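Here the complex is missing a single protein chain, while all its other protein chains stay put.
== chain A ==
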Amino acid sequence: MPTINLRGAQKNYGVNSANAVSNLDLEIRDGEFMCLLGPSGCGKTTTLRMIAGLENLSGGEIRIGDRVVDSIFDGVFVPPEKREMGLVFQSYALWPHLTIERNTDFGLRLRKLPKAEREARVEKVMQALDIAKYRDRYPSQLSGGQQQRVALARMLAVNPGVLLLDEPLSNLDARLRLEMRAELKRLHKEFKTTIVFVTHDQWEAMTLATTIAVMNEGTLQQMGTPNDIYDRPANRFVAEFVGSPPINILSFDKKGTSDVAKEAEAYLSARYPSLRGIGSVGIRPEALSYATRKEDVPQGSFSGKMVVTGILPTGGSWILELKSDSHTLFLTTHALPRLELGEKVRFWAPPEALHVFDKDGQRIAEADKLLRSTKLN
């Protein structure tokens, strides 16, 4: 399938309501596995439905390759049934009155393929998804995971150029979800389909996607590889949305400044005087380390003294809650912490672990280079 292009796509549900999606530019390339990631209500499902043609635009246009499929300016609207896409609904939307086989066969019948070919393709996709043994059952007789695979099979059978998935794993239990993630990744390789996947689950996005588009309040926040999104969040929203436990934010605002933030401000202005207009600094919990003795803290790192107020085992790692007079930090460690509650420790982070944002919450790109050039000893 050629590249799908959204240009200035916009959607509002009524004259006076806020935009569900505003001025969205998005490019989805052939063979890509793209995740639309964001909190609920951020417009990601609406975006998916606009691509499918189930939602009309309120502004902008959508192209597939050179062909305009949806445009207010040109007065063009290609209905969903003519867009040759696949969409797996969050509710699966299996047709309750048709057997599993007929559900899978539905699209092929519409395309008036010869019977032999239809049967072969249904067989192949049912085998691939391990649902052949349920062929004569009705959807209500299957479990959630089985239904989910039928919903996938139904779409894969017609071999769509792009497969759209609307939180298809959210109704499954944890174990099944893991299996289906692996399954999806395998299918993406096997069928070489472009996949657009909507989720609010950051781990799902991280593990599956080749590209992640983070959305919030109807606008695109950042688009990039999973590593990009995690390591170099474009703004504070992305930084705070991705990562668990969430990133520690030290805000330099006049009102919200804490003692730790003041130390960070002093640290940065002393070492990198060229950096100006800093609004806040973020440090991921796993980028923080702790030391009980001052000499264990590397020279040139950002550090401070705090009190251990909580040790939370998560199995395999521990989350430490550290408190100063006016700030709380979270720190993740993979070695058993030999600490007592109330004990004083020093936390430290290398300068390149600091994410520096301006007063509008946007990442200051120059800071990255500066901070990375510093060597610790």
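Following the convention adopted for this analysis, contacts are C-beta pairs under 8 Å (C-beta built on N, C-alpha and C of every residue); 3 or more make two chains touch, one makes a residue touch a chain; residues count from 1.
Definition applied: contacts and distances are computed from a predicted model.
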- prompt: If you look up the hidden chain in UniProt, what protein name do you find among "ABC transporter permease", "Phosphoribosylformylglycinamidine synthase subunit PurQ", "Transketolase" or "Fe-S cluster assembly protein SufD"?
  reply: "ABC transporter permease"
Task: Can you work out which residue in A:Arg154, A:Arg177 or A:His327 touches the chain that's missing from view?
output: A:Arg154
Task: Would you indicate which residue among A:Met50, A:Ala234, A:Met306 or A:Leu331 is in contact with the undisplayed chain?
output: A:Ala234
Field: Contacts of chain A with the absent chain, listed as residue ranges
entry: 8, 10, 19, 22-23, 25, 27, 29, 32, 52, 54, 56-57, 59-60, 71-73, 75-77, 79-82, 84-87, 89, 91-97, 106-107, 110-111, 151, 154-155, 158, 210-211, 218-225, 228-229, 232, 234-235, 362-363, 365, 368
